[in-house]
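There's a structure below that I have some questions on.
The complex appears here minus one protein chain, its other protein chains still in place.
And then chain A:
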Amino acid sequence: MAFASRLLVGAVGLALVATGCGSTSTAPEAEGSTSADCAAFSAYGKHDGKKVSVYSPIRDAEADLFQQNWKPFEKCTGMKITYEGTGEFEAQIQVRSDGGTPPDLAFFPQPGLLARFAKAGKLKPAPAEVKTLAEEGWSKDWLNYGTVDGAFYAAPLGASVKSFVWYSPKTFQEKGWKVPTTWDELMTLTETIAAGGLKPWCAGIESGEATGWPATDWIEDVILRELGPEEYDRWVAHELKFNDPKVVAAVDKVGAILKNDKYVNGGYGPVKSIASTAFQEGGVPITTGKCAMHRQASFYANFWPEGTKVAQDGDVFAFYLPGKDASSKPVLGAGEFVAAFTDRPEVKAFQRYLATAEHANARMKLGTYVSARKGVDLANAQNPIDKLSMEMLGDPATVFRFDGSDLMPAAVGSGSFWKGMTDWINGKDTRTVLDYIDASWPPS
(Lines give C-alpha, C1' and ligand atoms only; values in the text may rest on other atoms or scores of the structure.)
Protein backbone atom coordinates (compact mmCIF):
# COMPACT_ATOMS: atom_id res chain seq x y z
CA MET A 1 0.00 0.00 0.00
CA ALA A 2 2.59 2.51 1.17
CA PHE A 3 4.89 1.68 -1.69
CA ALA A 4 2.15 1.83 -4.28
CA SER A 5 0.96 5.20 -3.02
CA ARG A 6 4.46 6.59 -3.02
CA LEU A 7 4.88 5.37 -6.57
CA LEU A 8 1.65 7.15 -7.45
CA VAL A 9 2.81 10.40 -5.89
CA GLY A 10 6.08 10.09 -7.74
CA ALA A 11 4.38 9.47 -11.04
CA VAL A 12 2.03 12.40 -10.70
CA GLY A 13 4.84 14.62 -9.52
CA LEU A 14 6.85 13.64 -12.57
CA ALA A 15 3.90 14.43 -14.76
CA LEU A 16 3.75 17.89 -13.26
CA VAL A 17 7.38 18.55 -13.98
CA ALA A 18 7.06 17.23 -17.50
CA THR A 19 4.03 19.34 -18.31
CA GLY A 20 5.73 22.35 -16.79
CA CYS A 21 8.53 22.10 -19.31
CA GLY A 22 6.22 21.96 -22.28
CA SER A 23 4.06 24.86 -21.28
CA THR A 24 4.16 27.91 -23.44
CA SER A 25 1.84 30.62 -22.30
CA THR A 26 0.57 32.81 -25.08
CA ALA A 27 -2.41 34.62 -23.66
CA PRO A 28 -4.54 36.11 -26.41
CA GLU A 29 -4.17 39.79 -25.60
CA ALA A 30 -6.88 42.14 -26.67
CA GLU A 31 -5.60 44.18 -29.52
CA GLY A 32 -4.28 47.45 -28.18
CA SER A 33 -6.90 50.06 -28.88
CA THR A 34 -5.84 53.52 -29.82
CA SER A 35 -7.64 56.64 -28.70
CA ALA A 36 -9.41 56.75 -32.06
CA ASP A 37 -11.15 53.44 -31.20
CA CYS A 38 -12.48 55.02 -28.07
CA ALA A 39 -14.70 57.36 -30.02
CA ALA A 40 -17.26 54.57 -30.18
CA PHE A 41 -17.41 54.42 -26.40
CA SER A 42 -17.45 58.13 -25.66
CA ALA A 43 -21.20 58.03 -25.07
CA TYR A 44 -20.67 55.85 -22.00
CA GLY A 45 -18.63 58.48 -20.21
CA LYS A 46 -15.55 58.17 -18.04
CA HIS A 47 -15.66 55.98 -14.96
CA ASP A 48 -12.03 55.82 -13.94
CA GLY A 49 -11.29 53.32 -11.19
CA LYS A 50 -14.94 52.26 -10.84
CA LYS A 51 -15.79 48.59 -10.62
CA VAL A 52 -18.72 46.62 -11.97
CA SER A 53 -19.22 43.02 -10.93
CA VAL A 54 -20.99 40.54 -13.17
CA TYR A 55 -22.39 37.20 -12.03
CA SER A 56 -23.31 34.66 -14.64
CA PRO A 57 -23.93 30.99 -15.33
CA ILE A 58 -21.67 31.21 -18.40
CA ARG A 59 -18.20 29.91 -17.75
CA ASP A 60 -15.10 28.57 -19.38
CA ALA A 61 -14.36 29.33 -23.04
CA GLU A 62 -17.53 31.34 -23.64
CA ALA A 63 -16.88 33.43 -20.56
CA ASP A 64 -13.37 34.17 -21.83
CA LEU A 65 -14.79 35.52 -25.05
CA PHE A 66 -17.11 37.84 -23.15
CA GLN A 67 -14.28 39.19 -21.04
CA GLN A 68 -12.07 39.60 -24.06
CA ASN A 69 -14.88 41.44 -25.79
CA TRP A 70 -15.24 43.90 -22.90
CA LYS A 71 -11.57 44.89 -22.85
CA PRO A 72 -11.88 47.90 -25.23
CA PHE A 73 -14.91 49.11 -23.31
CA GLU A 74 -13.04 48.84 -20.01
CA LYS A 75 -10.04 50.61 -21.45
CA CYS A 76 -12.01 53.50 -22.88
CA THR A 77 -14.37 54.08 -19.98
CA GLY A 78 -11.76 53.36 -17.35
CA MET A 79 -14.01 51.02 -15.37
CA LYS A 80 -13.06 47.52 -14.36
CA ILE A 81 -15.42 44.63 -14.87
CA THR A 82 -15.04 41.63 -12.60
CA TYR A 83 -16.65 38.58 -14.09
CA GLU A 84 -17.66 35.53 -12.15
CA GLY A 85 -19.10 32.44 -13.78
CA THR A 86 -20.63 29.66 -11.71
CA GLY A 87 -22.33 26.36 -12.23
CA GLU A 88 -24.58 26.96 -9.22
CA PHE A 89 -26.06 30.25 -10.37
CA GLU A 90 -29.64 29.57 -9.25
CA ALA A 91 -28.70 28.79 -5.67
CA GLN A 92 -25.78 31.19 -5.35
CA ILE A 93 -27.52 34.31 -6.57
CA GLN A 94 -30.08 33.81 -3.81
CA VAL A 95 -27.41 33.40 -1.15
CA ARG A 96 -25.49 36.44 -2.41
CA SER A 97 -28.57 38.58 -2.50
CA ASP A 98 -29.76 37.48 0.95
CA GLY A 99 -26.29 37.90 2.39
CA GLY A 100 -26.14 41.51 1.27
CA THR A 101 -23.43 41.00 -1.35
CA PRO A 102 -25.33 40.88 -4.64
CA PRO A 103 -23.38 41.45 -7.86
CA ASP A 104 -24.00 44.67 -9.80
CA LEU A 105 -25.25 42.79 -12.82
CA ALA A 106 -26.45 39.23 -13.18
CA PHE A 107 -27.08 37.25 -16.36
CA PHE A 108 -30.27 35.35 -15.54
CA PRO A 109 -30.70 32.21 -17.62
CA GLN A 110 -34.27 31.74 -16.41
CA PRO A 111 -36.99 34.38 -16.70
CA GLY A 112 -38.83 32.67 -13.84
CA LEU A 113 -35.93 33.28 -11.48
CA LEU A 114 -35.65 36.85 -12.74
CA ALA A 115 -39.31 37.46 -11.98
CA ARG A 116 -38.89 36.11 -8.47
CA PHE A 117 -36.08 38.56 -7.73
CA ALA A 118 -37.95 41.43 -9.35
CA LYS A 119 -41.07 40.72 -7.28
CA ALA A 120 -38.98 40.58 -4.11
CA GLY A 121 -37.83 44.11 -4.92
CA LYS A 122 -34.19 43.12 -5.21
CA LEU A 123 -33.70 44.28 -8.78
CA LYS A 124 -33.57 47.79 -10.18
CA PRO A 125 -35.83 48.46 -13.14
CA ALA A 126 -33.82 48.95 -16.32
CA PRO A 127 -32.78 52.56 -16.98
CA ALA A 128 -34.78 54.37 -19.66
CA GLU A 129 -31.92 54.22 -22.19
CA VAL A 130 -31.64 50.46 -21.80
CA LYS A 131 -35.38 50.12 -22.23
CA THR A 132 -35.26 52.12 -25.44
CA LEU A 133 -32.38 50.04 -26.78
CA ALA A 134 -34.15 46.81 -25.89
CA GLU A 135 -37.39 47.91 -27.50
CA GLU A 136 -35.64 48.74 -30.72
CA GLY A 137 -33.57 45.55 -30.56
CA TRP A 138 -35.78 42.65 -29.56
CA SER A 139 -39.17 41.31 -30.52
CA LYS A 140 -42.09 41.51 -28.14
CA ASP A 141 -41.76 37.83 -27.32
CA TRP A 142 -38.30 38.50 -25.90
CA LEU A 143 -39.17 41.72 -24.11
CA ASN A 144 -42.00 39.99 -22.29
CA TYR A 145 -39.55 37.68 -20.56
CA GLY A 146 -37.64 40.68 -19.17
CA THR A 147 -40.79 42.41 -17.97
CA VAL A 148 -42.29 41.76 -14.56
CA ASP A 149 -45.61 43.28 -13.47
CA GLY A 150 -45.45 45.86 -16.21
CA ALA A 151 -41.97 47.11 -15.37
CA PHE A 152 -39.07 46.36 -17.68
CA TYR A 153 -36.10 44.92 -15.81
CA ALA A 154 -33.77 43.09 -18.09
CA ALA A 155 -32.62 43.25 -21.69
CA PRO A 156 -31.79 39.94 -23.33
CA LEU A 157 -28.17 39.03 -24.04
CA GLY A 158 -27.29 35.80 -25.83
CA ALA A 159 -29.71 33.26 -27.21
CA SER A 160 -29.82 29.65 -28.27
CA VAL A 161 -32.27 27.90 -30.53
CA LYS A 162 -33.59 24.55 -29.37
CA SER A 163 -35.83 23.61 -32.29
CA PHE A 164 -33.15 21.90 -34.31
CA VAL A 165 -32.79 18.43 -35.75
CA TRP A 166 -29.21 17.44 -36.46
CA TYR A 167 -28.55 15.27 -39.50
CA SER A 168 -25.83 14.36 -41.94
CA PRO A 169 -26.25 16.30 -45.21
CA LYS A 170 -24.01 13.76 -46.94
CA THR A 171 -26.11 10.76 -45.96
CA PHE A 172 -29.30 12.59 -46.80
CA GLN A 173 -27.98 13.35 -50.26
CA GLU A 174 -26.67 9.84 -50.87
CA LYS A 175 -29.96 8.24 -49.90
CA GLY A 176 -32.08 10.85 -51.58
CA TRP A 177 -33.83 11.90 -48.36
CA LYS A 178 -35.24 15.41 -48.26
CA VAL A 179 -35.23 17.78 -45.33
CA PRO A 180 -38.86 17.75 -44.12
CA THR A 181 -40.82 20.99 -43.86
CA THR A 182 -43.94 19.72 -42.10
CA TRP A 183 -44.48 17.33 -39.22
CA ASP A 184 -46.15 14.81 -41.52
CA GLU A 185 -43.17 14.85 -43.84
CA LEU A 186 -40.94 14.30 -40.84
CA MET A 187 -42.92 11.21 -39.83
CA THR A 188 -42.93 9.90 -43.40
CA LEU A 189 -39.18 10.35 -43.60
CA THR A 190 -38.82 8.56 -40.28
CA GLU A 191 -40.87 5.66 -41.62
CA THR A 192 -38.82 5.55 -44.86
CA ILE A 193 -35.53 5.44 -42.99
CA ALA A 194 -36.80 2.78 -40.59
CA ALA A 195 -38.01 0.68 -43.54
CA GLY A 196 -34.46 0.80 -44.89
CA GLY A 197 -33.26 -0.97 -41.76
CA LEU A 198 -31.69 2.03 -40.03
CA LYS A 199 -32.97 3.42 -36.76
CA PRO A 200 -33.79 7.00 -37.76
CA TRP A 201 -33.50 8.74 -34.39
CA CYS A 202 -30.96 8.79 -31.64
CA ALA A 203 -31.21 10.53 -28.29
CA GLY A 204 -29.59 10.72 -24.89
CA ILE A 205 -31.07 12.32 -21.80
CA GLU A 206 -28.56 11.42 -19.12
CA SER A 207 -27.10 14.58 -17.59
CA GLY A 208 -26.20 13.84 -13.97
CA GLU A 209 -28.64 15.48 -11.58
CA ALA A 210 -30.42 17.09 -14.52
CA THR A 211 -31.14 13.79 -16.26
CA GLY A 212 -34.28 14.10 -18.34
CA TRP A 213 -33.98 17.68 -19.55
CA PRO A 214 -33.42 16.88 -23.24
CA ALA A 215 -36.71 14.97 -23.18
CA THR A 216 -38.52 17.95 -21.67
CA ASP A 217 -37.26 20.06 -24.59
CA TRP A 218 -38.75 17.54 -26.98
CA ILE A 219 -42.10 17.77 -25.23
CA GLU A 220 -42.05 21.58 -25.14
CA ASP A 221 -41.22 21.77 -28.82
CA VAL A 222 -44.12 19.55 -29.75
CA ILE A 223 -46.61 21.22 -27.40
CA LEU A 224 -45.62 24.54 -28.93
CA ARG A 225 -46.35 23.10 -32.36
CA GLU A 226 -49.47 21.14 -31.56
CA LEU A 227 -51.27 23.58 -29.29
CA GLY A 228 -49.82 26.87 -30.50
CA PRO A 229 -48.01 29.65 -28.61
CA GLU A 230 -51.02 30.87 -26.59
CA GLU A 231 -51.82 27.44 -25.23
CA TYR A 232 -48.11 26.91 -24.64
CA ASP A 233 -48.03 30.00 -22.44
CA ARG A 234 -51.07 28.76 -20.55
CA TRP A 235 -49.43 25.37 -20.09
CA VAL A 236 -46.24 26.96 -18.76
CA ALA A 237 -48.33 29.03 -16.31
CA HIS A 238 -50.25 25.89 -15.27
CA GLU A 239 -53.55 27.28 -16.49
CA LEU A 240 -53.55 24.30 -18.79
CA LYS A 241 -52.95 21.25 -16.66
CA PHE A 242 -50.10 18.86 -17.26
CA ASN A 243 -52.51 15.94 -17.55
CA ASP A 244 -54.93 17.74 -19.85
CA PRO A 245 -55.97 15.48 -22.75
CA LYS A 246 -54.42 17.94 -25.22
CA VAL A 247 -51.07 17.72 -23.46
CA VAL A 248 -51.36 13.94 -23.26
CA ALA A 249 -51.90 13.82 -27.01
CA ALA A 250 -48.86 16.02 -27.66
CA VAL A 251 -46.66 13.94 -25.39
CA ASP A 252 -47.86 10.80 -27.15
CA LYS A 253 -46.80 12.38 -30.39
CA VAL A 254 -43.27 12.55 -29.03
CA GLY A 255 -43.74 9.02 -27.73
CA ALA A 256 -44.49 7.87 -31.27
CA ILE A 257 -40.84 8.59 -31.97
CA LEU A 258 -38.95 8.31 -28.69
CA LYS A 259 -40.80 5.27 -27.36
CA ASN A 260 -40.81 3.28 -30.57
CA ASP A 261 -38.15 0.59 -30.72
CA LYS A 262 -38.21 0.73 -34.49
CA TYR A 263 -37.26 4.43 -34.50
CA VAL A 264 -34.80 4.69 -31.62
CA ASN A 265 -32.11 4.52 -30.37
CA GLY A 266 -29.81 4.49 -33.38
CA GLY A 267 -26.31 3.40 -32.46
CA TYR A 268 -27.18 2.65 -28.84
CA GLY A 269 -29.95 0.07 -28.54
CA PRO A 270 -33.59 -0.06 -27.48
CA VAL A 271 -35.75 2.79 -26.11
CA LYS A 272 -34.41 2.43 -22.57
CA SER A 273 -30.86 3.16 -23.69
CA ILE A 274 -31.96 6.79 -24.15
CA ALA A 275 -32.10 7.21 -20.39
CA SER A 276 -28.57 5.93 -19.90
CA THR A 277 -26.93 7.75 -22.80
CA ALA A 278 -25.24 11.03 -21.91
CA PHE A 279 -26.86 13.94 -23.72
CA GLN A 280 -23.40 14.99 -24.90
CA GLU A 281 -23.11 11.70 -26.77
CA GLY A 282 -26.73 11.46 -27.92
CA GLY A 283 -26.17 12.51 -31.52
CA VAL A 284 -22.69 11.17 -32.11
CA PRO A 285 -23.89 7.99 -33.96
CA ILE A 286 -24.87 10.28 -36.84
CA THR A 287 -21.19 10.64 -37.65
CA THR A 288 -20.78 6.87 -37.91
CA GLY A 289 -23.91 6.40 -39.97
CA LYS A 290 -25.78 4.44 -37.28
CA CYS A 291 -28.47 7.05 -36.83
CA ALA A 292 -30.03 9.66 -39.07
CA MET A 293 -31.51 12.40 -36.88
CA HIS A 294 -31.00 13.90 -33.44
CA ARG A 295 -33.10 16.69 -31.97
CA GLN A 296 -30.95 19.05 -29.93
CA ALA A 297 -30.24 22.76 -29.48
CA SER A 298 -27.83 24.85 -31.54
CA PHE A 299 -25.13 24.51 -28.89
CA TYR A 300 -24.81 20.84 -29.80
CA ALA A 301 -22.40 22.09 -32.49
CA ASN A 302 -19.70 22.00 -29.79
CA PHE A 303 -20.23 18.35 -28.96
CA TRP A 304 -19.33 16.67 -32.22
CA PRO A 305 -16.13 14.64 -32.22
CA GLU A 306 -13.04 16.56 -33.28
CA GLY A 307 -12.73 16.93 -37.02
CA THR A 308 -16.47 16.90 -37.71
CA LYS A 309 -17.40 19.66 -40.11
CA VAL A 310 -20.57 21.47 -39.11
CA ALA A 311 -21.96 23.07 -42.25
CA GLN A 312 -24.66 22.85 -44.88
CA ASP A 313 -22.27 20.83 -47.04
CA GLY A 314 -20.30 19.27 -44.16
CA ASP A 315 -20.54 16.12 -42.06
CA VAL A 316 -23.38 17.32 -39.89
CA PHE A 317 -25.85 20.16 -39.93
CA ALA A 318 -29.25 20.96 -38.51
CA PHE A 319 -32.67 21.64 -39.92
CA TYR A 320 -35.60 23.34 -38.29
CA LEU A 321 -37.84 20.90 -36.42
CA PRO A 322 -40.87 21.39 -38.65
CA GLY A 323 -44.16 22.77 -37.44
CA LYS A 324 -47.59 21.40 -38.23
CA ASP A 325 -47.42 23.00 -41.65
CA ALA A 326 -44.75 24.88 -43.55
CA SER A 327 -46.23 28.31 -42.77
CA SER A 328 -46.12 28.26 -38.97
CA LYS A 329 -42.67 28.75 -37.45
CA PRO A 330 -42.62 28.47 -33.69
CA VAL A 331 -39.11 28.43 -32.27
CA LEU A 332 -38.22 27.13 -28.85
CA GLY A 333 -35.12 28.65 -27.37
CA ALA A 334 -33.31 30.01 -24.38
CA GLY A 335 -31.10 32.92 -23.48
CA GLU A 336 -29.78 35.17 -20.76
CA PHE A 337 -31.21 38.38 -19.38
CA VAL A 338 -29.10 41.17 -17.90
CA ALA A 339 -30.61 42.46 -14.67
CA ALA A 340 -29.11 45.00 -12.29
CA PHE A 341 -29.01 44.83 -8.50
CA THR A 342 -27.50 48.32 -8.22
CA ASP A 343 -27.92 51.54 -10.17
CA ARG A 344 -24.59 53.33 -9.96
CA PRO A 345 -23.71 55.34 -13.11
CA GLU A 346 -21.00 52.92 -14.23
CA VAL A 347 -23.36 49.96 -13.86
CA LYS A 348 -25.97 51.72 -15.96
CA ALA A 349 -23.38 52.58 -18.60
CA PHE A 350 -22.26 48.97 -18.89
CA GLN A 351 -25.83 47.72 -18.92
CA ARG A 352 -26.50 50.07 -21.79
CA TYR A 353 -23.49 48.82 -23.72
CA LEU A 354 -24.59 45.20 -23.30
CA ALA A 355 -27.95 46.02 -24.91
CA THR A 356 -26.43 47.46 -28.08
CA ALA A 357 -26.01 45.76 -31.43
CA GLU A 358 -22.33 46.83 -31.35
CA HIS A 359 -21.76 44.60 -28.35
CA ALA A 360 -23.42 41.63 -30.03
CA ASN A 361 -21.49 42.19 -33.26
CA ALA A 362 -18.15 42.51 -31.52
CA ARG A 363 -18.87 39.39 -29.49
CA MET A 364 -19.81 37.42 -32.59
CA LYS A 365 -16.52 38.30 -34.24
CA LEU A 366 -14.64 36.61 -31.40
CA GLY A 367 -16.34 33.24 -31.44
CA THR A 368 -19.54 31.26 -31.43
CA TYR A 369 -22.43 33.44 -30.27
CA VAL A 370 -26.08 33.81 -31.10
CA SER A 371 -28.08 36.93 -30.42
CA ALA A 372 -31.71 37.56 -31.17
CA ARG A 373 -31.07 41.26 -31.47
CA LYS A 374 -32.18 43.09 -34.56
CA GLY A 375 -29.36 44.88 -36.32
CA VAL A 376 -26.71 42.21 -35.78
CA ASP A 377 -24.63 41.59 -38.86
CA LEU A 378 -24.99 37.95 -39.86
CA ALA A 379 -21.67 38.18 -41.67
CA ASN A 380 -20.04 38.20 -38.24
CA ALA A 381 -21.38 34.76 -37.36
CA GLN A 382 -18.49 32.38 -36.74
CA ASN A 383 -20.18 29.24 -37.97
CA PRO A 384 -23.08 28.20 -40.20
CA ILE A 385 -25.23 26.99 -37.33
CA ASP A 386 -25.04 30.34 -35.53
CA LYS A 387 -25.97 32.01 -38.77
CA LEU A 388 -28.94 29.71 -39.29
CA SER A 389 -30.05 30.29 -35.68
CA MET A 390 -29.95 34.03 -36.11
CA GLU A 391 -31.76 33.87 -39.40
CA MET A 392 -34.52 31.96 -37.68
CA LEU A 393 -34.64 34.30 -34.70
CA GLY A 394 -34.57 37.35 -36.94
CA ASP A 395 -37.34 36.10 -39.21
CA PRO A 396 -40.45 38.24 -38.58
CA ALA A 397 -42.65 35.15 -39.09
CA THR A 398 -40.94 33.40 -36.18
CA VAL A 399 -42.84 33.04 -32.95
CA PHE A 400 -40.32 32.71 -30.14
CA ARG A 401 -41.04 30.90 -26.91
CA PHE A 402 -38.67 30.37 -24.01
CA ASP A 403 -37.79 26.90 -22.79
CA GLY A 404 -40.81 26.09 -20.61
CA SER A 405 -38.99 24.20 -17.90
CA ASP A 406 -36.97 27.36 -17.20
CA LEU A 407 -40.20 29.28 -16.63
CA MET A 408 -41.98 26.79 -14.40
CA PRO A 409 -41.44 26.64 -10.63
CA ALA A 410 -38.16 24.90 -9.85
CA ALA A 411 -40.00 21.98 -8.19
CA VAL A 412 -41.45 21.13 -11.58
CA GLY A 413 -39.14 22.73 -14.16
CA SER A 414 -35.95 21.35 -12.70
CA GLY A 415 -37.47 18.56 -10.68
CA SER A 416 -40.53 16.45 -11.39
CA PHE A 417 -40.64 17.28 -15.11
CA TRP A 418 -37.11 15.93 -15.60
CA LYS A 419 -37.74 12.94 -13.39
CA GLY A 420 -41.12 12.22 -14.93
CA MET A 421 -39.70 12.21 -18.42
CA THR A 422 -36.94 9.83 -17.38
CA ASP A 423 -39.55 7.45 -15.93
CA TRP A 424 -41.54 7.84 -19.12
CA ILE A 425 -38.57 6.79 -21.26
CA ASN A 426 -37.99 3.91 -18.86
CA GLY A 427 -41.43 2.53 -19.61
CA LYS A 428 -44.08 4.30 -17.52
CA ASP A 429 -47.15 5.29 -19.51
CA THR A 430 -47.88 8.87 -20.50
CA ARG A 431 -50.94 9.36 -18.34
CA THR A 432 -49.31 8.17 -15.11
CA VAL A 433 -46.27 10.34 -15.69
CA LEU A 434 -48.27 13.47 -16.48
CA ASP A 435 -50.52 12.91 -13.45
CA TYR A 436 -47.40 12.69 -11.32
CA ILE A 437 -45.93 15.92 -12.74
CA ASP A 438 -49.21 17.76 -12.40
CA ALA A 439 -49.58 16.70 -8.78
CA SER A 440 -46.11 18.03 -8.01
CA TRP A 441 -47.01 21.59 -9.08
CA PRO A 442 -46.61 23.71 -5.95
CA PRO A 443 -49.89 25.26 -4.73
CA SER A 444 -49.83 29.01 -5.10
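Here is the rule we use: a contact is a pair of C-beta atoms (placed from the backbone, for glycine too) under 8 Å apart; a residue touches a chain by one contact, two chains touch by 3 or more; residues count from 1.
By our rule, contacts and distances are computed from a predicted model.
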| item | value |
| --- | --- |
| Listed names "Alpha-glucoside transport system permease protein", "Ethanolamine ammonia-lyase small subunit", "cytochrome-c oxidase" or "Inner membrane protein YebS", matching UniProt entry of the absent chain | "Alpha-glucoside transport system permease protein" |
| Contact with the hidden chain (one of A:Ser139, A:Ser207 or A:Ser328) | A:Ser207 |
| Residue among A:Val95, A:Ala237, A:Ala256 or A:Ala326 that touches the chain left out of view | A:Val95 |
| Hidden partner interface residues of chain A, rising order | 1-2, 5-6, 8-9, 12-13, 15-16, 18-20, 22-23, 25-28, 57-64, 67, 82-88, 92, 95-96, 98-101, 207-208, 280-281, 299, 302-303, 305-306 |
